[in-house]
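For this view, one protein chain was removed and the others were kept in their places.
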Amino acid sequence: MYHKTVSELSKALANKAISSVELTKLYLERIKQYNPLLNAYITLTEELALAQAKQADQARAQGQATLLTGVPIAHKDIFCTEGIKTSCASKMLDNFIAPYESTLTAKIKQAGMVLLGKTNMDEFAMGSSNENSYYGACKNPWDIERVPGGSSGGSAVAVAARLAPAATGTDTGGSLRQPGALTGTTGLKPTYGRISRYGMIAFASSLDQGGILTYTAEDAALLLETIAGFDPKDSTSAVEPVPSYSKNLNDSLKGVRIGLPKEYFTSQLDTTIGTTIHTAAKELEKLGANLHEISLPNMGLSVPAYYVIALAECSSNLARYDGVRYGYRCQDPKDLLDLYMRSRGEGLGAEVKRRIMIGTYTLSAGYYDAYYLKAQQIRRLIQEDFIKAFKEVDIILGPTSPTTAFKINEKVDDPVAMYLADIYTVAINLAGLPGISIPAGFSNGLPIGMQLIGNYFAEAKLLNVSHQYQQQTDWHRQMPSQFN
Amino acid sequence: MKVDEIKKIAFLARLDVNDRELLSLTNDVNNILNFINKMNEVDTHGIAPLAHPLEINQRLRNDEVTETNQRELFLKNAPAQEAGLFLVPKVIEEV
Partner (left out) sequence: MTWEAVIGLEVHAQLKTKSKIFSESATQYGAEPNTQANAIDLGLPGVLPVLNKEVVKMAVKFGLAVNANINLKSIFARKNYFYPDLPKGYQITQFELPIVGKGILAVADPEGNVKKIGITRAHLEEDAGKSLHEDFHGMTGIDLNRAGTPLLEIVSEPDLRTAKEAVLYLKALHALVRYLDICDGNMQEGSFRCDANVSVHKIGEPFGTRVEIKNLNSFRFIERAIDYEIQRQIEEIEHGNKIVQETRLYNANTHKTKSMRSKEEANDYRYFPEPDLLPLVIDKAFIETIAEKLPELPEAKRQRFISQYGLSAYDAGNLISSQSLADYFEQTVKLSATDPKITANWIMGELSAALNKHDLTIEHSPVTTTMLAGLLKRIHDHTISGKIAKSVFEAMWAGEGDADTIISKQGLKQVTDSSALEKIVAEIIANSPEQLADYLAGKERLFSYFVGQTMKATKGQANPQQVNEILKQQLKRVTH
């Protein structure tokens, strides 16, 4: 049963092949068995899950079930869930019980899904390896000596090792797509504004976007329909109608124009990954798509511009963690300044502090123009590159990550090397476009992700192409044998 | 950035950095800044900055009060509280 996708589970529940309580118990068992090794979950909500499952079964018996009623799910520990510890994988919020519910998780609750627990992540979503967690690194189920990517590492691992049929996550510079790629799962980051950010703990407000990790594009479509839409509580959420993403999954790819940016296929890219992505592109060509080489000339500047913007915003967003109203407070502060300095110094991890430092510096007097303003100008150039590209093609295709999963501790001492793991993903966040990573092959037993980028609010097209690809391949159906 | 400047920024950000952390932090920050300086490779003179990916207008809400008092719930997360107030070490009286 744990091999089944969300839409298959939905059918199994509808056919009474299994009850939600049985299904939930099955996943809880698997979590108890494998989580000690993988560290994918920070909090297990067993009691709540069983209660919700029971409720879901009752709703179904009364004919009040939706497609997702009774299907289990896990939430990245960045979403506020009322009455449940919401830590953002930080010592700072280790004792924080969210007093309110995020819009995204509220919609999932509303749909009748069952919450298994809250997943591990890089502290405050800052990282590309899930090593920056107060609760310890999360392990890649394909090789437990390797990282699962980040920051939504726990969600990716939960799905990859089938400790949840689906999990939510967030993506500020690749935090859904890169772990998706490194764990062989499907990671969807919608257009900025597609999903409300209310209740999603902010890292960088103009870049953050919620999304999902699933086995298949079909599941991603099903879940996106549930969580997308305008939210009056988030004035940056888009007033765009939410289409039925599932409806267009089987559209023909005939005539779909797919662009391969030449800047993505350079020496920085692992050769096996390069070959794999080209093979995948050919597969789409066989389905009727037309391949074009395109250019995104300012791609090389995206990582530095991204880090300037993300770090400036984070330095301000994280100022609220001051030990005054909630969260960690240092022992016996001798005065107010000491309270601030030590609560933040002790409550925040090394990478978070590094980022706050850089962000504070770039915004400080005399440096704003050279850093923040300059980065925003580059952001404009990058957006214009994409706007131009989407006049010629419908979808942009490339690798998600320059390498497969790297070893734990391999890059921890070199932040710049770690930042370059985001080289193919951050530009999409700068422009606010939707992107998806889907499994496209393996290299030495480690999954390779293919990234598809769509135009603004063209998630339906992204999911259509991804689904068609997944109809022809079974990379997304592979599972790490140790957990099978 | 020199160690002194790092200390200044750490103060601005209210981050206590001990001497052991200071050197590695200075080193990391400088490496990152060097990397970021790659931005200077492109001339951006005259290009309008893009603050937000969605260049749309702000939506406003109506002037309505919907919130009820949830003080007791919120105070549960407070590290120190009394009489409905969040407590902090004495703030030096300004007047």
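When the chains are written out, they are named A and B in that same order, and each has its own residue count from 1.
Everything below uses one rule, namely that contacts are C-beta pairs under 8 Å (C-beta built on N, C-alpha and C of every residue); 3 or more make two chains touch, one makes a residue touch a chain.
Note that the structure is predicted; figures quoted are calculated from it, not measured.
Contact with the chain not shown here comes from a single listed residue; of B:S24, B:N40 or B:Q70, that residue is B:Q70.
When the full complex is taken into account, the listed residue touching the unshown chain is A:Y326, out of A:Y245, A:Y306 or A:Y326. The residue from A:A89, A:A166, A:I201 or A:A228 that touches the chain not shown here is A:I201.
Of the candidate positions A:F96, A:Y307, A:Y328 or A:Y424, contact with the hidden chain is made by A:F96.
Residues 79-80, 86, 88, 93, 96, 98-100, 102, 197-202, 204-206, 232-236, 312-313, 315-316, 318-322, 324-326, 336-337, 340, 360, 363-365, 368, 372 of chain A touch the missing chain (whole complex, contact as defined above). Counting over the whole complex, chain B has residues 8, 11-12, 14, 51-52, 54-67, 69-71, 74-75, 80, 82-91, 93-95 touching the chain that is not drawn.
Rule of thumb we're sticking to: only the chains that are shown with their structure count from here on.
Inter-chain spacing, taken between the CA centroids of chain A and chain B, is 23 Å. Residues 95-97, 99, 192-193, 206-207, 232, 235-236, 238-239, 298, 300-301, 303-305, 307-308, 315, 319, 322-329, 333-342, 344-346, 348, 350, 353-354, 356-358, 360-362, 364, 371, 373-381, 383, 414-416, 419, 429-433 of chain A touch chain B in their complex. Chain contact summary for the complex, chain B toward chain A: residues 1, 6, 9-18, 21, 25, 28-29, 31-33, 35-42, 44, 47-54, 56, 58-61, 70, 73-74, 76-80, 86, 88-91.
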